[in-house]
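Of the protein chains in this complex, all but one are displayed in their positions.
Chain IDs A and B follow the sequence of writing; residue 1 opens each chain.
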Amino acid sequence: MNFETIVGIEIHVEMKTKSKMFSLAPITFGDKPNTEVALLDMAFPGTMPRVNKEAVKNAIRVSNALHMTIDHELWFDRKNYFYSDLPKGYQITQQARPIGSEGYLEIDLDGEKKRIHVERLHMEEDTCMQHHFSDYTLLDYNRAGIPLIEIVSKPEIRSGLEARKYVEKIREIVTYSNVSDGKMEEGSLRCDVNVSIRPYGSEKFGTKVEVKNLNSIANVEKAIDFEAKRQSELLLMGKEVEQETRRFDEAKKETVLMRKKTDAADYKYFTEPNIPPIKLSEEFIQNAIDTCPELYDHKLERFLTDYKLNSIDAKIILSDVEFANYYDEAAKFTKLYQALANYMISEVNGYLNKNDISILEFKVEPKFVAELVELVQSKQINSSQGKEIFAKMVKENKSPLKLQKELGATLISDEETIRKLVLEVLAQNVTLRDDYKAGKTRAQGFVMGQIMKKTGGKVNPGIANKVIVEELKK
Amino acid sequence: MNYLDLTLSEIHEALVNKQVTPLELTKEAIKRAKENKDNAFEMIIEEDAIKRAEELSKHEVPKDNYFYGIPYVAKNNLSTKGYETNASSNILNGYVPLFDATVIDALNKAGAILIGKSTLDELAMGGTGTSGHLGTTYNPYDPKHLHLIGGSSCGSAVAVADSIVPFALGSDTGDSVRKPASHSGLVGLKPTWGLISRFGLFPFAPSLDHVGFFTRSVKDSAIALNLLAFHDDNDSTSSFKPKVDYLKNLSSDVKGKKLAVITEIFNSIEDEAIKSSFLKLIEKLKNDGAIVEYINFDNKLLNAIYPTYMVISCAESTSNNANLDGIKFGPYLGGKTYQEVMYNARTNGFSPLIKRRFVLGSYSLMRENQQELFLRAQKARRLIVNKCNEIFKKFDAIILPASPTPAPLEKGSNEKVRNDYLAADNWLAIGNFGGFPSITLPMGFEDELPFGVNITCEPFNEVGMFNIASNVEKNTGFAGLSYQNHLEKEVK
Partner (left out) sequence: MKKVNKDVLKDAANRLYFDMTDDQYETLLEEFDTIQSEFELMGQIVGVDEATPMTFPFDVSIDYLRDDVPEEPLKAEDVLKNAGNVKDGQIKLPKVVG
């Protein structure tokens, strides 16, 4: 019997706002434990939540990118449960009225578009971080209260591959809209997937298994494929799939049981009485959308039409939003778009990889990269001079034009100087003119080779060619 | 006579005229606090208060800065930086907040001197003043300690009624300021929900919680509200309404004012002294030009007040107090697992009464019960508030006895959920349901125990409320009433 895999995905995205969802504690990530904590984050009695405007804007932007209906009034609820990482004993979330509802995104399957519907998007707050040791656990409240967006898909995903594409798309939206780092390895994008299977043609859903702790997009795909296989083997053996929570074991590449699920937990939701309903005006919502940083699809379109980049290069540049933004900035200073793209992909990217840094840590102004591309392309310098200037530029963040002077990295462009060199070569090789006139164009290359040799390659090849031809024709 | 026996505004005048200094007042207040036998204090703040009073005494007392140099007391569920704030619950023993509640901060800035933190019913979840971890708080009007003062703001009421301070902060979720005020001959106010910031008030049921306070005159109440009513960014429910000068607008002219007496409530009162005192007061109000009408509310709605209050307040409180787990603050009692840590802290930290309330609240919120309990309570709340709003369309205020009896005896009183409560015993909670401004002030005495009258108005009509209260005060002659003053009058 053949089974169809049914997958629904819940994604938690940690926002990169400057302050927390409901408190004014700063968020910088990676700081010492308990140094980014406000009164509310410790649930001290009498502290009260204050909704972060930027977090709301972020939620609007992502809702919009997912074609969702945006609620014009914000309501928050309490989700009540006890856990060691939950300071207040409840989490403030949006249960009854999520800010975004009923949207979709499209994934690309071998050129075919498939629409996956998104049920809801809401804002909530993160819990504190637990560091587990051999026989105790330490609590770091820096993470407590960081704004989260939760995005819940409809169970319309049918394979590990589709799930991967779905998560990639969400990741692309939240990173391009500058809402989140979207790093699964670091936990700023977290996936819980619900997997069930059913015989093809059946309308009824099978028993759902939840898989947690997926720390990379590749693992999402692997976990789902493994889980689908595990479940179908169970059914084929006449066994039942049990409702449970499993986690993905990266080493074994399989899902392992965490706990059996009893009846669904009761979170005793009720409206958060400390946050009044907040009306969002049409202008506010529209403004949040209008000021949203450019999303991937739009940027790609623009790179192909405005910069006329080939699609492979464009996609390479767009694979990292910050890299793409850098390219955009540099492109303001040159019209040599494809050359700039080539340079960014080979030279700049090579440098980043070699030093294991991100483009955000690359301290050279985009304008300077553009200038350098211009210098090389106009053959005012040769490629080894280009490399020399680049090496100094990344250290000093100075204009390549300045560096060119400092390094004396110029080419001989004066026609008369070049002519003198050419004439010297011709004088030593008297047959060259006749060879040339007899159609042996190789002579031209020979002369060029000789003068390059004499000058250590520092002759402007364009001008030299012109002079060589003139002299050979004489 | 001592200056502490005067009202806040009178003390202020004496300060301005240099008849007394903040230091003298503070020393006397601390002395009286120590002498008091009614179990009013969780903590008396002596050293710091005197230091501060000395500093304040070095300067000229600014005129019209009514709180400058005034000793005061705060209920121990208001966060005070550096001073243990435990809401009279063992689970918060030893908790020393890192911050001041907004109201504490405002009083500090105005130059008021905090001399003590007062007792309350545990976590403010009671109405008798018997359930705090230090035991029963008694009524200063009964030195034999047979009578209660009521709660939950019991200690603060004692502090003002016994002339320890002229002003004390409380909190009011059902009637926790206005009921003890009735039992202790005080002016007890809770203004419109959102008018005074709740930041730093330990939450019991936020949708019903209010910061309120006790004074010995209506004028003092208006003065205090002038100081404490302002928008506070730290409380998202804090009102953005422009400031009103309640003192400047204080008038006792009630000509043409329409007052509603809810018939069913008045009729349920059996205490003859209270009934006749109230009827006499109504006659006086009428003589001053007020129009008083008896109206019907709806007995079913009135009977719903108590259960509605119980379910909503307990449901919200079980969530608000879920932060009390022994992990971040409060006694850590250990355990083999984190669950045991929480279990030990909570089992030992809460009294049986509080636990029962939490179970009731939590049960009401459970998925299978929410529709029939919590949501039904929220729906009944709406109907009750709608009914009140209908009344406020036609009337300036509702006026009724604040309590059907004077202070109750300790013997026989308990906090058990019962079904024989009178609507007259619970009606003040409608002020919390609708967030209405509501003030209790003394109306009369029975067997040496005071009882009060209450005036409740529509949201943000504090001016109208003070107006009527001021006329009542004029007619009763009880401005400045305290236990000491009452005794002196008796002697004369």
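By definition in this document, a residue touches a chain if its C-beta (ideal position, glycine included) is under 8 Å from a C-beta of that chain, and two chains touch if they have at least 3 such contacts.
Bear in mind that the values here come from a model prediction, so they are computed numbers and not experimental data.
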item	value
Visible contact partners (per top-of-document touch definition) of the missing chain	A, B
Residue, one of B:P22, B:G194 or B:G480, that touches the chain absent here	B:G194
Touch with the omitted chain, as defined above, among B:A290, B:V311 or B:C457	B:V311
Touch criterion as defined above, residue of B:L4, B:V61 or B:M342 at the omitted chain	B:M342
Of A:I27, A:I92 or A:A331, the one touching the omitted chain in the full complex	A:I27
Hidden partner chain, residues of chain A it touches	17-19, 24-27, 32-39, 42, 50-56, 73, 82, 84-85, 130-141, 258-259, 270-271, 273, 276-281
Touch list for chain B against the chain that is not drawn	94-96, 98, 193-194, 207-208, 233, 236-237, 240, 300-301, 303-304, 306-308, 310-311, 318, 322, 325-332, 334-343, 346-347, 350, 352, 355-356, 358-360, 362-363, 366, 372-373, 375-383, 385, 416-419, 432-436, 459
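Here is the rule we go by: only the chains that are shown with their structure count from here on.
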item	value
Geometric centre distance via CA averages, chain B-chain A, whole Å	56
Residue ranges of chain B touching chain A (in the complex, touch as defined)	77-79, 85, 87, 92, 95, 97-99, 101, 198-203, 205-207, 233-237, 315-316, 318-319, 321-325, 327-329, 338, 342, 362, 365-367, 370, 374
In the complex, chain A residues that touch chain B	39, 42-51, 78, 80, 82, 84, 87-90, 137, 139, 266, 268-270, 273-276
